[in-house]
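Have a look at the structure that comes next, please.
Shown here: the complex without one of its protein chains, the others still in place.
And now, chain A:
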Amino acid sequence: MEWGLREELRDCLVAAAPYGGPIALLRNCARREKSPGARPLLDTFSASGLLLASIPWKSGQVVQLGWTASEDLLCIQEDGTVLIYNLFCEFKRHFSMGNEVLQNHVLEAKVFHTEYGTGVAILTGAHRFSLATNIDDLKLRRMPEVPGLQKPPSCWAVLSQDRVTIVLLAVGQDLYLLDNTSCSVVTPPGMSPSAGAYLQMAVSFNYRCLALFTDTGYIWMGLATLKEKLCEFNSSIRSPPKQMVWCMRPRSRQRAVVMAWDRQLMVVGNSTECIQFVLDEDSYLVPELDGVRILSRTSHEFLHEIPEASQEIFKIASMAPGALLLEAQKEYEKESQKADEYLREIKDQKLLPEAVSQCIEAAGYEHEPETQKSLLRAASFGKCFIDKFPPESFVRMCQDLRVLNAIRDYQIGIPLTFTQYKRLTIEVLLDRLVLRRLYPLAIRICEYLRLSEIQGVSRILAHWACYKVQQKDKSDEEVAYAINQKLGDTPGISYSEIAARAYDCGRPELAIKLLEYEPRSGEQVPLLLKMKRSKLALSKAIESGDTDLVYTVVLHLKNELNRGTFFMTLQNQPVALSLYRQFCKHQERETLKDLYNQDDNHQELGNFHVHSSYSEKRIEGRVGALQNAVDEYYKAKNEFAAKATEDQIKLLRLQRHLQEDFDKPYLDLSLHDTVSTLILDGHHKKAEQLYRDFKIPDKRWVREGSSGCTGVPASRGAQ
C-alpha cells in the first residue's frame, strides 16, 4: 500500500467501496475528545493507497462512512444529516434522515446497495430504525417499533428480499424481522438450542445468505430467507469477531464465512475444519462479489475461492485437459517431443476444445500477466489443432485482460477481478475512470475496444470538457479554444451541456463562447434564456425552425420585457411576430389590435374591427365597430372594402327599420335575401328603393324580380 499511514486502522473510520473501489478514512476522530483543537482529517485513497484528496473535517460528529454505487462518499453524522462528497472530497449535497433521527441521534448506521440504488439505514438512540432505500430518490421509511426493546440490539443487518428492504436484528437470544408494517420474531431452522446469544451477523453480497455468530462461538450459516440451514461450525472463540463477511463466488456451491479478530482471520464453511490465518496488523475486510478484500496499513490482499478452471489446471499432478495442454505447450517451446505425447493424450479423449476453453477461462482469473500469457499461449497452441474453433472467446479474453491489467496498475488502482469486471460492465468501468478524471486512459480503452463514438470517446470528452471549464486559472478564451480544439465536431458532443456547466461555475462569458460551437440551435435556447440572453435565444429558436421553441422564447420575453421593448424586439423578427399574432388571435385579441396599430397595418385593423363587430351584442355596438373598420379601410386606401362596409352599415340600419315596420326578422339577411323577402311580401316599393340605393346590377335585379314574382325565390331554393 502506498498510503504510509501513521495511525492504526482501528483509530480511523474506514469505508471501502466494492468493485475495487476507493477507500475513505476519517482520521483522528477517536482522539477528538482528548484534543478538541485538532480537526479530524478526511482522506480518500485509491485501492492501491494513492491519495486522491484530503480535507480537514469541519462538520459534525461522523458516525459512519459509506460509498454509493456511483462512488460518491456518504458521511452520516450523529444528527442524521448525510453529506455527500465526490471522490475528490468535493461537497456535492446533503440530506437529512428526518426529525426523529435529529432528536434521538444516530447510534449506528449502515450503507447498503440494492437494485434500487444506494440506501442508508439508521438505528437511532431511541432504538428505532429509519431507512431510505434510494438516496437519489429520497423516501424515508420509519420501521415499526420492536416491542420491549430497552437496549440497542447486539447486531443487525439490512436484507433485501423480493424487492423489499427489511431489517433483521438480534437482541440476546431473539431474532426480530422488521418489515414496513410489522415486527415478527423468527428462529433460524436447525439452530442449536444451546447456541446462546447472537453477537454478530453477516449478509452475503447478493443478499442470498446469512451467517450468525453467537456467544458460544457457534456459527449458523443459511439462507437469508431463514428457511434453510446450509451448515454450522463451532469456532470455540467466545469474543465476537470485529468483522464477519461472506466469501463466495457467484454460482459456486462452496460458501464460506470469513471472520476477523484482532490478530486472527478464520475461514469456515461446509466442513468440520477451518482455515486460519495470522494477521500481522490491524485489518479491514471489504466484501466483494467473488471474495473478500483485506486491507491493512501495509498491504491489500484478495481472498477468494479458487475457480474450478484454475484448480483443474494448477492442482498438483492434475490430468485435466487444460493442465495437459499447458504442459504440452511448455514442452513445445522446449522443442521436446513430449509436446506431441501430451497433445495426443488430450486428442485421444477428444477433449481438446475443452482444454482450450479451460486455459482461456483460467487466464481470466490470473492477476500476474506472465501467468495469463502462458495460459493464453497454451490456448492459442491448442487452437491450432482444432478445426474451426470459434476465435471470439480467445480474442475477447485477450482484450479484457489488457483492459484489466491497465486498470489494475497501482497508479490507476482499480483491482477488479474478471468476474467483477464482467458484472460491472465496460460502460460503468468507463464511468468510474471518468470520475477519477483518468480521461486519457478511458479514451484509449474506448479506442482499443472500438466502442462507438457516441457511447465512448465523445462522452468522455464531454466529461473532460465539463471538468475543464471548472479550471479557474485559465481565461475564457483559452478554455473555449482548448475545448474546441480537442472536441471539434466529434459526434454526440453536446456543447450546450458543457456551456451549462460553465454557467453553473459562474462563467457566463465562457458559456456563450462554448454555445457558439453548438450546432443544434434548439439546444442553445434553454441555457440562453437562463442566462438572460433572451434576444439571442429568440434568434437561435427561429433558426431551429421549431415553432414551439419560438413560442417559448416569445412568452418568456413577454414576461421579461416591458411592452414597448417586447414589441420592438418582435418587430425585428417577423417569424416570431407572426407566431405571436396567432397566439393573440386565440388568447388575447386586444393585444392583436395593438400589434397592428404599431405597424400601421390598417387593412388588418379594418379586418379586426369587422371581426369584433360580430361579437357585439347590440346593433349600435355592431355599427360602431363597423364604422371603425370603415375608417381603417380608408386609411389602408382600400376603397372597395370601405365602401362595402359602409353599405353594410346602411343595410343594417335599413333592416332595423324594416324589422320594426313589418314586424318580421330582416336583420342579418344578405342584401339579396332582403330584397327577395321584400318582393315576396309585396313591398315592391321598398325593394325598388334598395335596388337604387345599393346599385344592384340590372341583370340580377331582373332575376330577383322575376323569381320574386313567380313566388319561388332563388334564395330559398338554394338553401
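Simple rule for what comes next: a contact is a pair of C-beta atoms (placed from the backbone, for glycine too) under 8 Å apart; a residue touches a chain by one contact, two chains touch by 3 or more; residues count from 1.
By our rule, contacts and distances are computed from a predicted model.
Asks: Going by UniProt, what is the name of the one chain that was not included in the view, given "Vacuolar protein sorting-associated protein 33A", "LRC58 protein", "pyruvate dehydrogenase (acetyl-transferring)" or "1-aminocyclopropane-1-carboxylate synthase"?
Replies: Options "Vacuolar protein sorting-associated protein 33A", "LRC58 protein", "pyruvate dehydrogenase (acetyl-transferring)" or "1-aminocyclopropane-1-carboxylate synthase" narrow down to "Vacuolar protein sorting-associated protein 33A" for the missing chain.
Asks: Who touches the missing chain here, A:R437, A:H611 or A:H683?
Replies: A:H611
Asks: Consider the whole complex, including the chain that is not shown, and state which of A:F88, A:Y551 or A:F662 touches that chain.
Replies: Result: among the candidates, A:Y551 touches the missing chain.
Asks: When the complex is taken as a whole, what residues of chain A touch the one chain not shown?
Replies: 453-454, 458, 489, 491-492, 519-522, 543-549, 551-552, 555, 574-575, 578-579, 581-583, 586-587, 603, 607, 610-611, 614-619, 622, 640-641, 644-645, 647-648, 651, 667-672, 694, 696-697, 699-700, 703-704, 714-715, 717-719
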